[in-house]
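The complex is shown incomplete by one protein chain, all other protein chains being positioned as in the whole.
Chain IDs A and B follow the sequence of writing; residue 1 opens each chain.
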Amino acid sequence: MPLAFAWSDFAQQVTSGLAAGAIYASLALALVLIYQTTNVVNFAQGEMATFTTFIAWMFMDRGLPYWPAFALTLLIAFAGGVGVERVLIRPIEHRPEIVIVIMTIGLLIALNGLTGWIWGPEVKAFDSPFPNSSVIVGGVAISVRDIGTFCVCLGVVVLLWLFFRFTTLGLAMRAVAFNPDASRLMGVRVGWMLALGWGFAAVLGAIAGMMAAPTIFLDPDMMIVVLIYAFAAAVLGGIDSPVGAVVGGLLLGVVINLLGAYVNFVGNELRLPTALAVLLLVLVIRPTGLFGRRVVRRV
Amino acid sequence: MAPAVESKVAGVGHFPKEGDFVNRALVALAAMLTALAVCIPGAFARVDSRSGSVATPGVTKTSITIGGTFPLSGPASLYAPIPRGMEAYFNWVNNRKGPDGKTGVYGRKIVWKYYDDGYNPAQTVQLTNKLVLEDKIFADVGSLGTEHNQAIRPMLNQRKIPQILVATGASYWGLQYKQFPWTIGWQPDYIAEGRAYGVWITRNAPNAKIAVFYQNDDYGKDYLRGLNIGLGAKKSLIVSEQSYEATDTSYASQIARQKASGADTWVLLSIPTPTVRALATAKALNWKPNTIVINSVAAIDSVMKAAATNAGPQYVNGAISSGYLKNNDAPKYQNDPIVVRYKKLLAQYGPQGADPNNTFYFYGFAKAYDVVKLLYLAGKNPTRQSLIKATLRMNWVNPYMIKGIKVKTGKSDHFPISQIKLVRYENGVFTEFGSLIKGR
Partner (left out) sequence: MRQSGEIAFAGKQLSGAGPDKAARSGIAHVPEGRGLFAELSVWENLRMGAYVRGERRTIRREAPRVFEYFPWMERRRDQQAGTLSGGEQQMLALARALVSRPRLLMLDEPSLGLAPTVVQEIFRIVKELNANDGLTVLVVEQNANVALEAASRAYVLEVGQVAIGGDSAELRKHEGVRKSYLGY
């Protein structure tokens, strides 16, 4: 049922799209981090996020305040990510990529089952540090929680960018992503950098999970669909481009909303297929994605 | 196929002393063909129907075997208490002295076989085959899930095995009885429930502006159809219809449009998790309409609690839904003799540590009550035919249901329960109000 066009409705669609997009962006960035170092898409990324979000829920359920639980969860996520790389990925590092992909799919299934088994299938409310209220700006009700989610996700992205840009460890991790052999010659312990990459990706996933859970509610399957969007966002932006992942995520969130609201034949049913069709088109025109790496090299 | 298998097996017996390669090859061949026969349902069906004339499968002098499939694990495992509640009730029936002075039903113990299909229809088919071929059940009873029951319906009907009191409210169990006479539902169907909401709105809020949020599949559309039927001439009250897909992670786009439509009454024809998401999203968008949620949302305690935690108790207070069972968790029913007895029986015959406040054990008891009634109605020497005939002669009061609701079927009425009571959510519980509404 299309409405007459009004700027306030348009703005409403855009702002809520940005909030959803920020979550896709975080998870997409996690995918990119692992893709850059391991050259595979980590299919278990969503389940890792769900699992850590449940851990945060458990802490809060036991009475821990939000931020300590948040911080503790990030630490656990980091250790978990490093652990997964060391224990599961390391031994098959030099096998064909398909083997690693199968491993991550196995991890997806195992974690999903484990989450359901430990915490049960009932839907759970998840606390948010931001109140579920709204501010009205020019006729647009902007959810305070959406603003908070957006700021946390983007804040983390900026922090990560600063980390990679200005710290020694960040530089070394980038170097390993680009050229592991040369990094070894520089004295870098490459294996550990890969593990760190998994650790950071797990942290990003945990943040995405904890930001998504208050609105989509906590259940063992909550990130499965988010991962599809995140994957689309990462591919749209260029699977090896962190900036692309973020822009791709935000763009996807907004475009999907606008398609559903304003393109009649799309409606609510065809939003995802249409967005994926757009994605395909982008890839046909620009196979490396919007921000994909195209290195200029002279020999 | 079946006679061929038998002649080959007999053939092996005729050459016991040749005992060399030929013999072993024949044994192997026979084994292979037997395995094949087990795999091909048709092979057994024929054997079954022949032996069926002699004795009814699943019925002996001392026992009667029934079975069903349920999600004991996986995404829908919160329904796992249903078969366990039924089990507790059957255990009690097997131990008490019935109206005929014997334990069980006419002296036959009820053997209750249920398997975990993980809410996966492919598993349902496989496990139902197992129930039919290995466990030789008399009837498939109370299996859970719409698609799941749909998946096994043709096979059970083809073999003339009763598929009764299925745990799903899709309307086709009652509507398609001509095509599938061996299948019947139980709970109020979704069309009936949707209709009840429509009727209530026309009577109590004739000037409402309605926004409908529905799941974009048969389930949501059944509800929507019912709502429209209930509204009748007042259909134009609906100012906004928005659907959601299972793949949506945010409903903000749809709900913003519903808010913009100026609606003041919000009918949420959505399953539990999407419903809480939608409520939280509406709160975030600063929209506070009167809300109606469906029975399967109201039935799960954790759902409204999650919504209340998220959006604040004020926001969800006043939400309207419907029910047909007594609310075993509500203060109103704590001294109800049936609820008191249910708790006692569950503690005695149910699984260790079963939570008596869980709705689904209670649902299991309510369902099992009707199953036992039907088994008596099927007669002292029950056959599948007599059981399915009995399902069309149901006419009694099930004490586990809200006062006044009758379980009633007839030649042209294949909906055992079609009366509904509306309930309102206040301070953490759903409380009944108004009179019974006839859904059909």
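In this section, contacts are C-beta pairs under 8 Å (C-beta built on N, C-alpha and C of every residue); 3 or more make two chains touch, one makes a residue touch a chain.
Being a predicted model, the structure only gives us computed values, none of them experimental.
Every shown chain touched by the omitted chain in the complete complex is listed here: A. Between the chain not shown and the residues A:Leu18, A:Val157 or A:Val188, the one that touches is A:Val188.
Checked against the full complex, the candidates A:Ala172, A:Ala195, A:Ala212 or A:Leu290 give a single residue touching the omitted chain, namely A:Ala172. Contact between chain A and the absent chain runs through residues 168, 171-172, 174-175, 178-179, 181-190, 293, 295-299.
Following the convention adopted for this analysis, only the chains that are shown with their structure count from here on.
Averaged C-alpha coordinates give centres for chain A and chain B that are 38 Å from one another. Residues 1, 3, 6, 9, 12-13, 16-17, 19-20, 23, 116, 120-125, 132-134, 136, 141, 143-146, 212, 214-217, 219-221, 225-226, 228-229, 253, 256-257, 260-261, 267-269, 271-272 of chain A are the ones that touch chain B when the two sit in their complex. By the touch criterion given at the top, residues 73-78, 216, 240-250, 252-254, 256-257, 259-261, 272-273, 276-277, 280-281, 283-287, 300, 302-303, 305-307, 309-312 of chain B touch chain A in their complex.
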